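As structure tokens, the structure follows; a few thoughts come after it.
Only a single protein chain was left out; the remaining protein chains are all shown in position.
Naming follows writing order (A, B, C, D and E), and every chain is counted from residue 1.
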Amino acid sequence: MLMKVAVIRKEHFNAAHRLHNKDWSEEKNHKVFGKCNNPNFHGHNYELFVKLIGDADPKTGYVYDMKLLSDIIKEEIIAPFDHHNLNIDIAEFKELNPTAENIARVIWDKLRGRIDKKFDLKITLYETERNIVEYPGT
Amino acid sequence: MLMKVAVIRKEHFNAAHRLHNKDWSEEKNHKVFGKCNNPNFHGHNYELFVKLIGDADPKTGYVYDMKLLSDIIKEEIIAPFDHHNLNIDIAEFKELNPTAENIARVIWDKLRGRIDKKFDLKITLYETERNIVEYPGT
Amino acid sequence: MLMKVAVIRKEHFNAAHRLHNKDWSEEKNHKVFGKCNNPNFHGHNYELFVKLIGDADPKTGYVYDMKLLSDIIKEEIIAPFDHHNLNIDIAEFKELNPTAENIARVIWDKLRGRIDKKFDLKITLYETERNIVEYPGT
Amino acid sequence: MLMKVAVIRKEHFNAAHRLHNKDWSEEKNHKVFGKCNNPNFHGHNYELFVKLIGDADPKTGYVYDMKLLSDIIKEEIIAPFDHHNLNIDIAEFKELNPTAENIARVIWDKLRGRIDKKFDLKITLYETERNIVEYPGT
Amino acid sequence: MLMKVAVIRKEHFNAAHRLHNKDWSEEKNHKVFGKCNNPNFHGHNYELFVKLIGDADPKTGYVYDMKLLSDIIKEEIIAPFDHHNLNIDIAEFKELNPTAENIARVIWDKLRGRIDKKFDLKITLYETERNIVEYPGT
Partner (left out) sequence: MLMKVAVIRKEHFNAAHRLHNKDWSEEKNHKVFGKCNNPNFHGHNYELFVKLIGDADPKTGYVYDMKLLSDIIKEEIIAPFDHHNLNIDIAEFKELNPTAENIARVIWDKLRGRIDKKFDLKITLYETERNIVEYPGT
């Protein structure tokens, strides 16, 4: 009998961002996003947890090779995001507000294309130790 | 398409409590609750995680304004609980034993009245880093 | 009305292990398990979270006596595993590769026999702060 | 050549307390100590770090047997303080205000009598993760 | 007899920055500062520890009122730095490279003017959980 197990890999990246809706006035942006709307940006140490749920392979005892998972996350997420400005440097956020919710969705989309569909994929993102989002995908 | 996302806000409070069932003898209370039954109270730094699950608003990218969520938690929970004695100072625990399980339930009840029903609400409470409860509500 | 609540107890143990499939060549073992295949072993500080889900008893406010849960975990898991070599000292890993996935399954099996079936039982195991597994049982 | 090394053991205790100066009016107590003056007490999970500085024994490689240090701390500090009310249950705080500063001093005094004078002794106490004191002794 | 004790208050701020020496070519800046030189900025969750060393007041048992210390840090450091761009929004970093070392020095200078000279003042700043600086002042 195979066992369903979740494996979770933690990685991190440091990035600048600001929250802004270009269809709104500066006044409304400031009212809705407060200090997160600062036009000169602020930033965070994002802590990223990537969870895969699947069967453990009886020959290896692995659900997934964690070294491979780490390499995929580094290639798809850490390399482009780390030490960058999410609003300016990342194509996905040219039109999409880089809230933690949207960053988690973009990360899920990027990783979904690299992880076999037989594994469920879930993202948890700590923007700070007090603000956290979880995205279980679609 | 809207995306279901969970947002989690962490807050904390420091409180005294004791575990006690007033329908039981001192002997039985001591046997069941051990050192937690000390009549002079002990206390904890409680770490509280409040999770809301809902759709992210396409205009803001927010499931919920985390500043507003923090304000609601502070008003409903932190202000009355922090630096207080749960057994003596909090009406809900005059008749209800302030175990972590019951504290989580009382917190859920207090917040449920303030959070729109379209959001699922879940509570995680760390009494210590080794004793944790999760309450997903009713 | 009873409330469904999860209670979680955290314990830890320090152990040596290596990853190895005795049906494979040294070459294949090295290719699949990399530095985790070192024949002289390496080790970890394992952080173990045991979650029970059940009804809170109206008389105690407890889902489960956390002192009793801690004692069961210490007796079943910490005493045999802590400061031991999983591959050599633990019978379950004579034939089973001690990956985090398999360690979590063995822990679940050992505890399931001690915890009343009316409680759901789930295991989370941190091998390092970056590699984590969750096993919800069968 | 012997090497000077510090060894640090972490332990914890959960306790209730209040801050109060019995020579002052209630008004002045409230003004100086604010919510920490609540007559019904509040509490904390105290994290205690005990540091000994000395020479490593060439035969053992130990500055001090950490199991022995842990036993001494448990006997002198954890047993009397844990799950107690510092103001009521601990003789040293009948006349002394149990601020983190004074708790650290009392802990230092209690341990100094048990630890050979050839070792320097220093105490660090976390009252919360945001309020910390260090007492290097006299 | 008065006792010398250190009290430490932890606060945090989230900010954007880049490392850059305006007297150098882009090439040299990139060579020295690597990805930290990204012209579009990146950011961090800075964790700040402010330590005061002094005598505990026999009447209060306090070295310093931690509420007052927190208020001073929030007024001098958190309010101007949090959710800002250090290079653009903070006057001190118009000419000074906002390395962790220099941020710690600027924080020390700002706080030194508000804390009585009878207290020693030391700053510890976590830029990430892996990069930390300590500044004991002049």
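Annotations for the structure displayed:
Everything below uses one rule, namely that contacts are C-beta pairs under 8 Å (C-beta built on N, C-alpha and C of every residue); 3 or more make two chains touch, one makes a residue touch a chain.
What you see is a predicted model; the values in this text were computed from it and never measured.
Put simply, the hidden chain is in touch with C, D, E once you look at the whole complex.
Contact with the omitted chain, checked across C:Lys35, C:Lys59 or C:Lys74, is made by C:Lys35. Per the touch definition above, the residue from E:His12, E:His42, E:His83 or E:Arg105 contacting the chain not shown is E:Arg105. For the chain missing from the display, the contacting residue among C:Glu11, C:Asp65 or C:Asp89 is C:Asp89, taking the whole complex into account.
In the full complex, the hidden chain is touched by subunit D at residues 1, 3-11, 49, 51, 56, 59-63, 65-67, 70. By the touch definition given at the top, subunit E reaches the unshown chain through residues 19, 21, 23, 32-34, 96-102, 104-105, 129-136, 138. As for the chain not pictured, it touches subunit C at residues 12, 14-17, 35-36, 38, 40-45, 82-85, 88-89, 128-129.
Methods note: only the chains that are shown with their structure count from here on.
Counting only chains that touch, the fewest steps needed to get from subunit C to subunit E is 2. The set of chains touching subunit C and also touching subunit D is given as B. Under half of the residue numbers at the subunit B-subunit C interface are used by both copies of the sequence. Greatest Cα centroid separation from subunit E: this falls to C. Taking the mean Cα position of each chain as its centre, D sits at the greatest distance from subunit A. Distance between chain centres (mean CA atoms), subunit D to subunit E: 28 Å. With touch defined as above, subunit E holds no residue shared between interfaces to two or more other chains. Listed by label, the pairs of touching chains are A-B, A-C, A-E, B-C, B-D, D-E.
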